[in-house]
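For this depiction, one protein chain was excluded, whereas all remaining protein chains were kept in their positions.
Naming follows writing order (A, B and C), and every chain is counted from residue 1.
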Amino acid sequence: MAEHHLSHQNFPTLEKTHIAVAQNASGRSLNVPIYRLKGHSNDSSKALKVYIQSSIHGAEVQGNVVIYHLLQSLLKLPICGEVLLVPNCNPVGTNIKAGEYTLGRFDPVNGTNWNRGYYYDENEVVKFAHSVEESQSPQMIKQAFRAQYKEKIQAKLNQEWGLGLAQQLNLKLQQLAFDADIVLDLHNGPVSSRHIYIPEYAKEAAYLFSFAHNIFIPNVFAGALDEATFCPWWTLGDALQSKGFSAADFGVEAFTVEMGSQEVIDFAEGKKDADNILSYLQARGLFAENDNFEHTNKQAIERFGVSLADYKTLFTDFGGMVEYCAKPGHPLKKGDLMARVLNIDELDSTNAVFELKAPCDLIPILHFPSASVLSGTQLYKCFTNYKKL
Amino acid sequence: MAEHHLSHQNFPTLEKTHIAVAQNASGRSLNVPIYRLKGHSNDSSKALKVYIQSSIHGAEVQGNVVIYHLLQSLLKLPICGEVLLVPNCNPVGTNIKAGEYTLGRFDPVNGTNWNRGYYYDENEVVKFAHSVEESQSPQMIKQAFRAQYKEKIQAKLNQEWGLGLAQQLNLKLQQLAFDADIVLDLHNGPVSSRHIYIPEYAKEAAYLFSFAHNIFIPNVFAGALDEATFCPWWTLGDALQSKGFSAADFGVEAFTVEMGSQEVIDFAEGKKDADNILSYLQARGLFAENDNFEHTNKQAIERFGVSLADYKTLFTDFGGMVEYCAKPGHPLKKGDLMARVLNIDELDSTNAVFELKAPCDLIPILHFPSASVLSGTQLYKCFTNYKKL
Amino acid sequence: MAEHHLSHQNFPTLEKTHIAVAQNASGRSLNVPIYRLKGHSNDSSKALKVYIQSSIHGAEVQGNVVIYHLLQSLLKLPICGEVLLVPNCNPVGTNIKAGEYTLGRFDPVNGTNWNRGYYYDENEVVKFAHSVEESQSPQMIKQAFRAQYKEKIQAKLNQEWGLGLAQQLNLKLQQLAFDADIVLDLHNGPVSSRHIYIPEYAKEAAYLFSFAHNIFIPNVFAGALDEATFCPWWTLGDALQSKGFSAADFGVEAFTVEMGSQEVIDFAEGKKDADNILSYLQARGLFAENDNFEHTNKQAIERFGVSLADYKTLFTDFGGMVEYCAKPGHPLKKGDLMARVLNIDELDSTNAVFELKAPCDLIPILHFPSASVLSGTQLYKCFTNYKKL
Partner (left out) sequence: MAEHHLSHQNFPTLEKTHIAVAQNASGRSLNVPIYRLKGHSNDSSKALKVYIQSSIHGAEVQGNVVIYHLLQSLLKLPICGEVLLVPNCNPVGTNIKAGEYTLGRFDPVNGTNWNRGYYYDENEVVKFAHSVEESQSPQMIKQAFRAQYKEKIQAKLNQEWGLGLAQQLNLKLQQLAFDADIVLDLHNGPVSSRHIYIPEYAKEAAYLFSFAHNIFIPNVFAGALDEATFCPWWTLGDALQSKGFSAADFGVEAFTVEMGSQEVIDFAEGKKDADNILSYLQARGLFAENDNFEHTNKQAIERFGVSLADYKTLFTDFGGMVEYCAKPGHPLKKGDLMARVLNIDELDSTNAVFELKAPCDLIPILHFPSASVLSGTQLYKCFTNYKKL
């Protein structure tokens, strides 16, 4: 990146605000910081809106460092559009300790996953599609759809009997995200290699990022922010096509990005993660001066892809103490050793140690972060039937 | 109950076994006790199968006392069929403490509700319905359906990559429950009056129980045991009718019964709860000699009914310290005081105390068990648009 | 209380501030509100300093309501001195949920009790006593001791390698409390009757409060705020006496007051609790016009006292499901029923229910708040060898 070529007047402006997303038992507001970078481009048709949040799961903190590095870089880049950076977007989840670790994946009161309460209503999308006329430009449709969709979200937030905490939090964030063309939700796995969830219609984005492990997901809403972002547009596009309209590309893409392991931050890795994202954003046209930006290790990477249905969870049917022998990111053959399990009541017998083998060829992507497991534990998540991209 | 009229040879036999439903990190099996009472009736066509479990949510323990009293009574009653009593059916949930209380509603590892992993597949039911021939008797259909359904459950349990702990537990219990004609799942609310969930098709059962508060639920599966029991039969019946078959009543009923507040057991109340259930079972023909059994306070009760859609949760949009002024079971008018909320940062101002009013006429059924609430807390669950039955 | 006799110019002034006692993982300060009421008396020799805090254990919230009522009353009373009210003094503990309840008794990271990190160093007190000269007035000694003691506390807070969270919190509060002549630390028991801890040297204070149950504690420091307040003065007085000085009464008293059950607030009860405290404060001379204030039910109360050594905890040697038959505050005779325990594996045998009897004559003061107990659970705390006062 030839930063010296840029004149300072092309640098974006930065506005920092906070929004209250919850109130704690002391009656105090819990705020989320919002860093809004605005570029100076005059060409609004090319202006891109980007939304990036991190730490919706409280223990998944590396994304905060990634956003830190993104901000440092973006402040010196000729942004054509607007970038919203929302680090540490779940101030409840980040601050619930249970022992030394952060109980960040779900609401400690009721178990609700913090990443499953975003809004999506297929029927509303289809209804909207019915109201669209052929004469409308994609840009007009986009604007009208956004306005209506955000009204629906607001209506949910306003309902008289109220909403659960996770859902309130999710909807307030979604209000911000739904304006964006590009949405990145930064997560971590338990003990995990880096990987990314990509909607199938945007498969080629895999080549714009530098993730070795790519999961392609269908148009099915399971509650997460990436789905809540792309399902409406995907469904809208399909509905319009089934009306006989020509295929409209609304240019919206959304990804869940898994930045390694939870409970860890690493500034040096975060810089690489940020560059990885910047490289994608450059390819999508965020920067006015495109030719200079070069992601260094783009060529080096070997990419693997898997469809969501083949991204499988290996549950234990035993309880015990586990050594994780398969390392995240390293392919195994069927029958290779995945784990050794110690049975403390049988230390003197041949049942003392039990070996768990790979049920098929696979790449372990992440594993459970504790040696102590009950039966029914998600031991590993694995690529099966994967392909080299 | 004129117990002296019974001769001992009519008393049921009792068989006690245990099944392992999980394994802990020490590698030890966690067992659920099963008390199986078998009657001596020769008339198998009239023999009823009953399944009653308690404490799938670990902190909801009153059902264990109810089962204790049921067992004491049933041992001296002329059972025509079979009763399975499964107390404390979740040995994991019962034993997870977090502070002095029991973290019993969800798996502490991942937040999964312990009562949402039962099996139901509408498509499989419809497919089965297609295979039924008009010549088959309801009894034959019932038997075939049960056999096939239990195979499906077993297949899920056997799948190569395994299942999560809550789902394993649920399916193992469902294997037992799916044989029954009558299924009762004994729960408690947080701070709660007694109430019952009744499938709409079995509405008249409300008169056979003595619960003041009755919630009628539609044929929608949300994961709980009662739904997992009645949805298949309800759907099968509907599918057969839409094939033009005459309405078949399979005689299967399932209920979630809320026996007051969690974290509390009360033997005297448990005796009444057991009598309440026995009264219903008598009406359904469980006992060979019907005329003697008389539930004492059956006449006294005033019953209210509400459809599930009108059983509403009042969430807070504030955090603070709450006095619960509305008492479970006592009707309020719109505008009546429900709660007072203290704001510790405003003790010197007029905002020190905030009063929460009933948004409409309602009966509060249960409320949150802690004075300290975050925003988005389920403060009350209430009957609205309810009717006297 | 004849409030209309007071002219408004005698009302105290109120100053509200916040102090930061901790920082959360989001990097944000956690603040404690401080309400400081100053009277207008010119007679500084009679001016009393009072410090009252609540909710150092996060789930023990009734004290916040008591402070609310105290503030309302004090604002209209002719205070002769100064009153510091510090509600919700532990913003960490208040906001740690584990399930629906508040995990408020200890730091969730390391188990440290929030009420055990105050400072006391007997050696320092004795050393100070050595430095005192006979010519010094009690007032001079008091001032010098306070100054030096607060320096020690500050030195601990400032140490280079830092301190644990609970200790930091405790010391910051103790800095405020050590200036006071009267310190009240408002707590709750699990399921509990109201009771109070009184240092033995201030035994007669029992008659100034209206608590039925009074526990007299010796000059032994176990880490709590009341001890951290009275142990230094008690030890100082003893040390001076053993030097041959005449007995100096520094007029410092400190109490832990248990305002009923945790997880509950009750405004009406809180008003009575506040009046109870005001009655004591009046007797200690806080109000310029003493004759008007009359605590209504002072005569009615029957008081029981017990020495700390006889305030005993009954631990279980079993695990099981418990009905608490003995009610807090109601005396039992040896052999009376305290609890019934259900054994879910023995429902069909005579071991199904086990009865726990009182090991001696006693008054149960509080019991465990959950029916589910492991072996080694604090089932009851009881007065034994108690006396009517």
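The rule we apply is simple: a residue touches a chain if its C-beta (ideal position, glycine included) is under 8 Å from a C-beta of that chain, and two chains touch if they have at least 3 such contacts.
It should be emphasised that the depicted structure is a prediction, and the values quoted were computed from it without experimental measurement.
Asker: With respect to the chain omitted from the figure, which of A:Lys97, A:Lys152, A:Arg194 or A:His213 is a touching residue?
Answerer: Reading the full complex, the residue touching the unseen chain is A:Lys97.
Asker: Please identify which residue in A:Pro33, A:Gly251, A:Gly285 or A:Pro331 touches the non-displayed chain.
Answerer: Residue touching the absent chain, from the options given: A:Pro33.
Asker: Considering the whole complex, which of A:Gln175, A:Asn219, A:Ser307 or A:Ser370 touches the chain not shown?
Answerer: Touching the chain that is not displayed is residue A:Ser370.
Asker: Of the residues A:Val50, A:Leu171, A:Val306 or A:Val322, which one touches the chain left out of the display?
Answerer: A:Val322
Asker: Since one chain isn't shown, list which residues of chain B touch it in the complete complex.
Answerer: Residues 24-26, 28, 88, 91, 94-100, 102, 108-110 of chain B touch the chain absent from view.
Asker: State which residues belonging to chain C touch the missing partner chain.
Answerer: Residues of chain C in touch with the missing chain: 22-28, 92, 98, 105-107, 109-113, 160-169, 312-321, 343-346, 359, 372-378.
Asker: May I ask you to list the residues on chain A that touch the chain which is not drawn?
Answerer: Its contact residues with the unshown chain are 14, 16, 18, 33, 35, 58-59, 61, 64-65, 67-68, 71, 75, 85, 87-88, 94-95, 97-105, 190, 263-267, 321-323, 340, 342, 344-345, 347-348, 352-353, 368-372, 374.
Keep this in mind: only the chains that are shown with their structure count from here on.
Asker: Computing the C-alpha centre of each chain, which chain sits at the greatest distance from chain B?
Answerer: Chain C.
Asker: Take the average of all CA coordinates in chain A, do the same for chain B, and state the distance between these two points in whole angstrom.
Answerer: 38
Asker: Indicate the whole-number Å distance between the mean C-alpha point of chain B and the mean C-alpha point of chain C.
Answerer: 43
Asker: Measure off the straight-line distance from the CA centroid of chain A to the CA centroid of chain C, and report it in whole Å.
Answerer: 48
Asker: For chain B, jot down the residues that touch at least 2 other chains.
Answerer: Those would be 98, 105, 321, 344-345, 372, 374.
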